[in-house]
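Some chains omitted; the rest stay in position.
Chains: A and B, in written order; residue numbering restarts at 1 for each.
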């Protein structure tokens, strides 16, 4: 078992990060999920990641579910089991239906294939795409 | 230079695939983008990828721009330059503004960091996430 620090045992800087997340989610800090219990060992990294997540999911032009799907797509490409499980659950909680999941997976798998095709055939970028 | 086959030099099976794509996009088949010129060497793979792309981008519950962003996210995670250039251009054409691009990049980079944190600290999946 890797080292997880329970909320009650966290140092003040780590507790403050968890308090902020728990308040935003309306949950009991003691039920915070494992990634924060693991990061509690490195409070500087924890603070920076919490700030980055907050900025990434702040209300904006892209809706919250779209952002979860982008997060989940990256996690599948990177094969991160923890992130697939956690953000898959969050996407469900934010309204991803079975139909949407299947459409999502179709795009993910088509992209995977397109990526490998482009590399395997060493396809040069078309001039029309080159200003992107 | 990897081998690209121009439309006029393609075998009938490859031409048929390009004709279908060109008709759907309302473009001249001779201006088809490079990935199809490269795949023309392997018509079976080409037909399958064209069918998969068509199914992935068929109208459904997720809108077309959301699908482009998912495709682009996978391409960034996999570091495929061709796909980033081509689907970045397509996302722009489908309405991605500068503001949306910045929000998109924030989520992509937060996900990348979250993925590596979960692995580096070997974070076990929370029971609450385990049915996803």
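Simple rule for what comes next: a contact is a pair of C-beta atoms (placed from the backbone, for glycine too) under 8 Å apart; a residue touches a chain by one contact, two chains touch by 3 or more.
A quick note: this is a predicted structure, and the numbers were derived from the prediction, not measured.
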Could you work out how many identical chains the complete complex has, if 2 are displayed? 6
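The rule is simple: only the chains that are shown with their structure count from here on.
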For the sequence-identical pair subunit A and subunit B, determine the rotation angle of the Cα superposition and round it to the nearest 5 degrees. 180
Averaging over Cα atoms per chain, report the distance between subunit A and subunit B in Å. 20
Would you mind writing out the residues of subunit B in touch with subunit A in their complex? 1-2, 4, 33-35, 38-39, 41, 45, 49, 52-53, 55-57, 60-62, 66-67, 69-71, 73-78, 80-89, 92, 97, 99-100, 103-104, 106-115, 117-119, 121-126, 128-132
